[in-house]
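Heads up: the structure comes next, in structure tokens.
Note that one protein chain of the assembly has been removed; the remaining protein chains are unaltered in position.
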Amino acid sequence: MANVLELQGITKRFPGVLANDKIDITLREGKILALLGENGAGKSTLMNILYGLYKPDEGKIFVRGKEVHIDGPNDAIAQGIGMVHQHFMLVPVMTVTENVMLGIEPTKNGVFLDQEKVAKRIAEISNQYGLEVDPASYIKDLPVGIQQRVEIIKVLYRNADILILDEPTAVLTPQEVEGLFKIIATLIKAGKSIIFITHKLKEVLAIADDISVLRLGRMVGSIEPNKATPEKLASMMVGRDVSLVVQKSAPKPKEAVLKVENLFVRDERENLTVQGVSFEVRKGEVLGIAGVQGNGQTELVYALTGLSSAESGTIELNGKNLQNATPRQILESGVSHIPEDRQRHGLILSFPIHDNMMLCTYYQEPFAKGISLQEKAILSNAEALVKQYDVRTPNIYVNAGTLSGGNQQKVIVAREFSRPIELLIASQPTRGLDVGSIEYIHKQIINKRDEGTGVLVVSSELDEILALSDRIAVIYKGQIMDILDAKKASKEDLGLLMAGIHPSTSPKKK
Amino acid sequence: MKNTNNQTQTVQEQRNRISYGMTLLVVGVLIYLFFGINTTATSQTTFSLNLLGSQAIPLSDLVLPAQGTIYLMVGIVVFTGAYQLARGVKSTGLLVGIIAFTFIAAFLTWATQDKSFNLTGMISSSLVRATPIALAALCGVISERTAVINIGIEGIMLMSAQIAVVTATMSHNLYVGLILAIIFGGLIAAFHAYLVIQFKVDQIVSGVAINIIGAGFTSFFSSKYLQSATDTLNNSGTFPIISIPVLSKIPILGPTLFENNIIVYLMLILVFAMHILLFYTPWGLRTRAVGEHPKAADTLGVNVNFMRYINVIIGGMIAGLGGAYFTIGSVGRFDELMTSGKGFIGLAAVIFGKWNPIGAFASSLIFGFADSLQVKLQILRVPIPSEFLLMAPYIVTMIVLTGIVGKAIPPAADGQPYEK
Partner (left out) sequence: MSKTASSKETKEKKETAPTGIGGGSIRDALLVPTLAVITGLIIGGIVMLVSGSNPIQAYGALFAGSFGSPSAILSGLQAYFATGDNTLLIKSIYPFTESLVTATPYIFAGLAAAIGFRAGLFNIGAEGQFFIGALCSAFIGYSIKDLPMIIHLPLALLGGALGGAIWGMIPGYLKARFGAHEVVNTIMMNWIAFRLSDWLLKGPMQASNFRPVTPNVFASAELPRFFEAPLRFNLGFFLALLAAYLVYWFLFKTTLGFEVRSVGANPDAAKYAGMNIIKNFVLVMSLSGALAGLAGTAQVLGVDHWVGQGFSAGYGFDAIALALLGKSHPVGVVLSALLFGFLRSGATNMQSVAGIPIDIISIIQGLVIVFIAAPAIIRWFYRIKSLKIDEQTVLTRGWGK
């Protein structure tokens, strides 16, 4: 069987980072190659090189045996390469048709856009591959799963036969993932070849014909699916045997610290994304909120921390009503918040570390007397925290933006843990971090729990939820499906709940 | 999801419906209080519909009972308000239009009671005064549709105005001036594009620099050369009025739309040409995509920076045309700082017109109308200071920006440099 695509010795350097180091991969015709690796392993960089968005510093690309130079997306498209990006490349205020035709617009009379022609072709593609979509609808009105179909249609419309799917399942529910796998099967049947990028082991084992694993910009090796096990793949990915199980004692929960009842929250677009959520967090326990990204977790946390206001419902902290309190009032009642987006909310990247270390308490003793800032106290505080939390930095005067992701997160953790708190809200606390940092931060969170703090962990990584939580609440479309005891919860049941199906009531599947 | 969307929309709609309805009722009361009470029952208002020296078929003057007309306007606006409260009207544009129309009609009737007022002349001069504003606005629209903010329009127009008159005077050919003004406008815009695309200079800073340089350079040149050599450098004459055969004979419409000089015609053509370009051609689709989601356009092989360069340059050429209007299009000579902020008003018209060419043109007409109204009111000796009327468009722009009256949403990437 012929190799439809070969990359040889691809190397790409960014200032200070070797993103790809002499990488070779091979894609066989009509097969699925899974490219596996942690966040930051260099998968996306490699694919962006293949698609012409980056220029490689070294290396060769062969398509159907011929060496090609890809200087831009146009070259890639001409070679029959198409890419479905992790973050969809769709213009929200335009229709499906407009998005599909962009870049290769057919015209009437040589001047005017011929939308009918494109709509017809979209309908054909839809029928052929089972990609149902209304060409006239606007992207912003479509659910995520359908938007992904539009992305695939875009690629097929350009007659691509090599498809790159970059983390296509990250934003899908398990059921939508199944739908996607069916589509992939249809594509393979039609003779397309696919590179499937992911960091989820099970998906790889489910559909791949070949597996290549990347770590820290290097190719670790290739393996055949029938010889691979999840454990084996995981150790190839992270370079050592990992246990995502955090060593922890049994929880000693006491009275409730946070009570949320019937909470409704609207997002920035005024959509009701949290719809009647109720739960409580007790002192000395970790409540995990599991769910596929985009099911209202972000808005829930925003409402709890005062970053947005709730539509209705009650939020009580130690019996004190905090509904629609300001972030400052919530902070001062003893709530710490590790935000989901650390660079957007958690840090001021252009400020030095010492200022970031007192970002929430700058107006309190000892950092300020009256309105006057106390430089000595600020500096000594930062020195102490950097040492205590092992933040790797040349000194406390460098800007937070110069730190690595893991160290940035440590700055936030140090700051948030260094004041007396009743409740910790940690949203996606280890997203995008290396395994070492993950372990460290998990340990810190469990320590806080053992000190008697109530902890709310929100994460879309089921493994993280399972590792940390004492109880697990599953959120789906803005509602809590169920709250389970972590010891009794199985991954399968959680998966179904995350898809909006109660295991007890659902008809037998498979 | 769908359900909640609909729900929120109806909540929002209901809020809007009530606030618009109340606004209409309040305007009705205001019209009555301001104008109705102060009008005597017997006085009459005369609106002349003929423009002096025009080829249009003359019409007889429109003579109206002042008080009756004002009460009619109150009636219209109150009725619409009541209907809006009860049922709701879909088009907010219509409501705003009714408010503006009734208020202005009542105001004019009151101001000209027992006097005569030339309505056609008023409309005609509104269009003429709107021309440079509309050209500035079109420049803004096409630049910002590709996500490049250009607040240097004022400076571009000032320099083009000077180039136009000087070259036209020297060559004794107005068209030479016109073409050079357009080319020069394009060049300055290219410089702006180069700074903001190549060097990722803050777009507003670059615009400010162009304005300062524009004001400095034209004033420098003017005091160094033009003031001492007015006849040889700064006296070009102006483009003649071109009457379109047959069409110019239509009453009211003829003298306003079909008896103008070439720049006014070009402006009108450009408004519609740009509308078609933006919404019905591949170029426009790419332009809008680059303004909304440049990365998406890039991954489909659209050259983002190329699109930005070209559109900004086209915008600059249009602003250059607008600059030419000030000199060879209206007075035939250059005065220091003669654009007097029209470029900035054009920017307001862009936002007011929601980044659409036709909307921007309509907004420019409002500014032009306010401008010419001021002049007319001084003639009529209306007992309110015209300065306050002149403030109205600025205040209205600020209100529009608050989003209370229909949110104006800019292209998503507007003002941001593109990085891969």
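The first chain written gets the first letter, and so on, giving A and B; residue counts start at 1 in each chain.
Everything that follows uses one rule, which is that a contact is a pair of C-beta atoms (placed from the backbone, for glycine too) under 8 Å apart; a residue touches a chain by one contact, two chains touch by 3 or more.
The shown structure was predicted, so the numbers you read here are calculated from the model rather than taken from an experiment.
Considering the intact complex, the chain excluded from display touches A, B.
Only one of B:Q113, B:T169, B:Q203 or B:N261 touches the chain withheld from this view, namely B:Q203. The chain omitted from view is touched by exactly one of B:F217, B:Y265 or B:Y280, namely B:F217. Although one chain is hidden here, its contacts on chain B can still be listed: residues 147, 149, 151, 195, 199-206, 208-217, 219-220, 222-225, 341, 344-345, 347-348, 351, 385, 387-388, 390-391, 394-395, 397-398, 401-404, 408-410, 413-416.
Looking at chain A, the residues touching the absent chain are 15-17, 305, 307, 326-328, 330-332, 337, 339, 344-352, 355, 359-360, 362-363, 368, 371-373, 375, 394-395, 397-399, 401-404.
One rule holds in what follows: only the chains that are shown with their structure count from here on.
Within the complex formed with chain A, the residues of chain B that make contact are 1, 4-5, 7-8, 12, 280-282, 285-286, 288-289, 292-293, 295-302, 412, 420. On the side of chain A, the complex with chain B involves touching residues 51, 53-54, 72-74, 77, 83, 85, 89-94, 98-99, 101-105, 107, 111-113, 143, 154, 266, 270-272, 275, 477.
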